[in-house]
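In this view, the complex is presented without one of its protein chains, the others remaining in place.
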Amino acid sequence: MIQQISPIPTGMIETQTIEVSIGPQHPSTHGVFRMDAVLDGETVVGLKPVMGYLHRNHEQLAERMTWLASIPYTDRLDYFNSMTNNWALCLSVEKLAGIKVPERAEYIRVIVSELTRILNHSCVIGFMLQDLGAWGTPLLYAFREREKILDLFESLSGARMMCNYMRFGGVRVDMTDAMVAQAKDIVAKFPRFLDEFEQLLSNNEVLLARCQKVGILPKELAINASISGPMARASGVDYDIRKVDKYGVYGRFDFRVPLGEVGDVYDRYYIRVLEMRESIKILNQALRDLPAGAFVAPEVKLRNFKIPPGDGYGRVEAPKGELGFYLVSDEGGKMPYRYHCRPPSFINLTTLEDMCLGHKVADVVIILGSVDIVLGEVDR
Amino acid sequence: MGFLGKGLFQGMAVTARNFVGTYFDRGTREKLVTYQYPEEKPPLPENSRSFPFLVYDGTPDAMRCVACKICETECPPQCIYIVMDRDEKGKPQQRPKVFDIDISVCMQCQICVEVCPFEAIKMDNDYEKSQYGRFDDLIEHLPDLLKSNEYYNEIKPTEAKAVDAKLKAEAEKKAKKGTSKPAAAAPAKPAAPAPAPKPATAPAGKITIPEDAPFTAEQRAWLAGFLSAGGVATSGTGVSPVAVAETTGETPVPLPEATPAAEAPAGGWPWHDPGLGMSQRMDLVKAAPLADKLMAAMAQTDCHACGYDCRGYADAIAAGSETDLSLCLPGEAETAKKLEELMKEAGKL
Partner (left out) sequence: MIEQLRETIAQAVPGVTLEIIQSTPAAQQPALLVDRDHAFATAKFLKENQQLDFCSCVTGVDYPKLGQIEVVYHLYSVAKKTGPVVLKVRAPRELEQCRVPSLTPLWRGCEFQEREAYDLFGVKFDGHPDLRRILMWDEFTDHPMRKDYVPPKDYEWEPTPHDDTLTRAVEVAGIIPPSAREELEKAKKK
């Protein structure tokens, strides 16, 4: 979109570009995040994301403690989706150590992860509209629905957001029948809310005018810049780790991967609505087929858990994109020698400048909103 | 799309519907989702967790925690601080003197609860912990942390019931073991002594091993040490496994090579008593083989902090399968130092 940059009119009035620092304390940046924007009038001609305000070196912390002790820390990465974060770490560790997860645990993992996806996407949409100026209403509707899922998470894991629910080889507590019924209830009622949400938003003229043809991300660039998750799929990249890797028991469920055509903000909004509908499908199947049995592999020790020397990379499709952990274990094997987290929202910011160039400042806010970042994960 | 602005009208209709809907379904809380917080608290699910507390049975003195420090080592942000209680002579008392949790650091992860082998620490669900001070007020000390088992049963009925049942079963098993063991060892003499009287006060009876007893020189040496140490076997009625062996002609004596790691010999290991001090324990094993010496250097709590029980850890070190000598948490530096010393003495380090 670089061609859209308006040239500085020569011979008329002399103008200058100005540098504006948006953030780090700004409601539209979803946390302490800064964008150094170079503006020509109202048009963005340059933009550099600046992060690190929330940096706590999660990786180094993890390298100084046992494998088990870093699970609660992953909750704090993307604090909306602690379940998928837990899963990503557990999956990587299980890959390295060759642990087989019992069937029931796999199903429970799928259930909580898909609920997390719904929770995340509905909130993202709410926040995105907040960025547009749809003050409050959609966000609070989304939060109302989210609360029901969080109630389930609380009765399941003990906490609403910092679930710390998964363990190597399974999950920490079993899902009782009452909880399954509660989950079924949520899943049964959710489509109605989605319909309502769409009625409220999808055809809204203001939304269309503000979102369509804004912040276009071409497909080639999306692949080349390692963009993942709904953002890549909105640009038409047919890549969903649930389909490609078939980790856990995802191979058994029947669902589609929705794809966008244009790759603009509206596509990124709509993709999430569609993904929620697909998640409902998966949830219905998983809740129906949930087998009985152990919920954690009995041979996995909680303490003095060791991994043979070597390295490996495991990844899951988190709601924000590909969340992976690259782990290296050395002779001792009690603690990670190297622990690297590949955060989706950090890498998805790579193309922020490309998407913003040529648009007005007001659009930058909504483009950033459509990337869907959580600073706990960007800065780690 | 129809006319311009249709989408806007549709949206308005949705908001209107929701607005009106707020006033219905009050009973089911389907629509009305606000709690008037300080007056009206939302019910907490059983699994809900806030900060850990220590459980005691009956009186606060009877706390379950044995100060094994497993939770202290495993706690991810290292917010637990434990000092083991000792009497004037420095004997460990198997309970904490200081047990602090810094709740400004605790991240409510429940890992301490999961790793505790004694069901001593549990998650509370009291979340109203605001204080006026930033530092000292936010550290919970032992008296604040101790809560009764009844309280635990109240906040987490299912979980607590399961724990109670488990503890009861364990206690029964222990009681059974305690009575059946000596009986099996000395069937002829039912009046076997209590499993672990204080050897320090017991008179060390002198028992000589008959010349014709079927022992090798090494076994003989070990037995001599075992007996002269004045353990269970020589106190009270003076019945020892050896004496039984003599009379019955069998050899149920726990010989060092033949002993399976986890099974205690008939009379128990005299030094396997956390009430003894390190020097007393070492006295008991003066002539014993390395594995027993190593075992006597442990804290004798069988807390599994090292991943074994005290016997197993000693055997693993002696066999060379475990090289880390610092795994005994309740024994602290004292044990680690002693282990190193013993290994050096034995020429294995």
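Think of it as A and B in the order they're written, each chain with its own count starting at 1.
Here, a contact is a pair of C-beta atoms (placed from the backbone, for glycine too) under 8 Å apart; a residue touches a chain by one contact, two chains touch by 3 or more.
These numbers were taken from a predicted model, which means no experiment stands behind them.
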Shown chains that the omitted chain touches within the full complex: A
Of A:T29, A:T84, A:N120 or A:S329, the residue in touch with the unshown chain: A:S329
Options A:A225, A:V249, A:V300 or A:V361, residue touching the unrepresented chain: A:A225
Hidden partner interface residues of subunit A, rising order: 51-52, 55, 57, 59-60, 95-98, 221, 223-228, 237-239, 244, 307-313, 315, 322, 324, 326, 328-329, 337-338, 340, 342, 346-347, 349-351, 379-380
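Going forward, only the chains that are shown with their structure count from here on.
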Centre-to-centre distance between subunit B and subunit A (centres being mean Cα positions), rounded to whole Å: 41
Subunit B partner contacts - residues on subunit A that touch it in the complex: 65-66, 68-73, 137, 141, 144, 147, 151, 154-159, 162, 164, 172-173, 196, 199-208, 301-304
Parts of subunit B lying in touch with subunit A, wherever the complex brings them together: 1, 4-8, 10-11, 13-15, 17-18, 33, 44-49, 70, 74-76, 107-111, 114-115, 123, 307
